[in-house]
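Note that this complex is displayed minus one protein chain, with the remaining chains in position.
A and B are the chain letters, set down in written order, and residue numbers restart from 1 in every chain.
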Amino acid sequence: MTVLYWIDLFGVAVFAMAGAIEAARNRFDLFGVLVLSFVSALGGGTLRDLLLDVSPLAWIGDLTLAYTALVSGFAMFVLAKFIRVPFQMMLYADAIGLAAFTVSGTQAAIAMELPGLIVIMMGMLSGIFGGIIRDIMANEIPLIFRRDVYATASLTGAIWVYYAQKLGMSMSLAALIGLNIVIIIRFAAIKWRLSLPAFLNTASYRKENHPREL
Amino acid sequence: MTVLYWIDLFGVAVFAMAGAIEAARNRFDLFGVLVLSFVSALGGGTLRDLLLDVSPLAWIGDLTLAYTALVSGFAMFVLAKFIRVPFQMMLYADAIGLAAFTVSGTQAAIAMELPGLIVIMMGMLSGIFGGIIRDIMANEIPLIFRRDVYATASLTGAIWVYYAQKLGMSMSLAALIGLNIVIIIRFAAIKWRLSLPAFLNTASYRKENHPREL
Partner (left out) sequence: MTVLYWIDLFGVAVFAMAGAIEAARNRFDLFGVLVLSFVSALGGGTLRDLLLDVSPLAWIGDLTLAYTALVSGFAMFVLAKFIRVPFQMMLYADAIGLAAFTVSGTQAAIAMELPGLIVIMMGMLSGIFGGIIRDIMANEIPLIFRRDVYATASLTGAIWVYYAQKLGMSMSLAALIGLNIVIIIRFAAIKWRLSLPAFLNTASYRKENHPREL
């Protein structure tokens, strides 16, 4: 799965940059920027590995992951001093990272022959936990809890990958389609501001819960 | 310990509902509700298993626990749209959940033949950690830190179960009495608003620290 590894690395880089931007918004110093970058990029996989008792952790066994997160965060820290990265661009890149982590996390859990519910939870958790812990460290209510198409995109992708492989589809093809499912849902959600109104109570419609920026 | 397993399941259900209510108060969407329900209900046991290096985690080894948490949280999410659950009722139910988790957590640690201090800490942690992590995710100072009869009830139950079994009492009887100890202390604390004044500094008497609702 060399292609998936590269996509995973891209996901690490993108999530690290998103973490750096969040840190900059909170006026963290360089150290804080690197911590938030690292945690955003590798937190999801780390929690998955801890819960499943996988050892060593992915970024301890493969330093490329750790270096990619740190270098990407540092680059964004420097870059942010010179140019203003359009937030919309980050959202689209973030969607690709979410897709990569969801698919690779789901496949890692499938490889451990876990039950379907756990596989799907681990896939989703791999995709979204980095952002959750990032927001907690920045002392904010994780925004994901208020905008469910983010998690729903990851969930849909994880369900797809699980059932596709269960029904005999090859790992590569299932991953490729799964990536596209997550990306398309997120792109659509970003473009048209989708949410799941059927499940939302009226308070969720309030303007304050739909900030223009993440 | 079939009876204890059922009490444990009841604890999962009750804690999941309390998590759903907390999520609703913060206007989380369905996804956030399910996450907070799951974390409230299974967070304490998960942390205990991680600290003690138990693998697989309880809810990975026994999916009934995971489904109970998710279904209970979802049910409360739906229910909260139609009726207003009296908060007082939730507090009493929560006390039973606290009792169940304290007792089962203590017995799990006893079974691993750990030293007394660790057994008691693990029992208490199993009971209270779900609520702590829930409050952190909702970006609040964990209320438990300001109202010590909650933790004290759990601590008393854990100490009881540890010494009762050490002194030769049967597991079932020690558990049954332990459950009652925690429940009675919590019920009394809820009814008469007990706290431990001897240890509190004057600031703790301020009105703001005794909100009417959890």
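As a working rule, a residue touches a chain if its C-beta (ideal position, glycine included) is under 8 Å from a C-beta of that chain, and two chains touch if they have at least 3 such contacts.
Predicted model, so just to flag it, every value in this text is computed and none were measured.
Using the document's definition of touch, tell me which of B:51, B:78 or B:111 contacts the absent chain.
Touching the chain that is not displayed is residue B:51.
Going by the touch rule given at the top, which residues of chain B touch the chain that is not shown?
These residues touch the chain not displayed: 50-53, 114-115, 117-118, 121, 132, 136, 139-142, 144-148, 151-152, 155, 195-196, 199-201, 203-204, 206, 209.
Which residue numbers on chain A touch the omitted chain?
Counting over the whole complex, chain A touches the hidden chain at residues 23-24, 26-32, 35-36, 46, 50, 53, 55-57, 60, 63, 66-67, 77, 81, 136-139.
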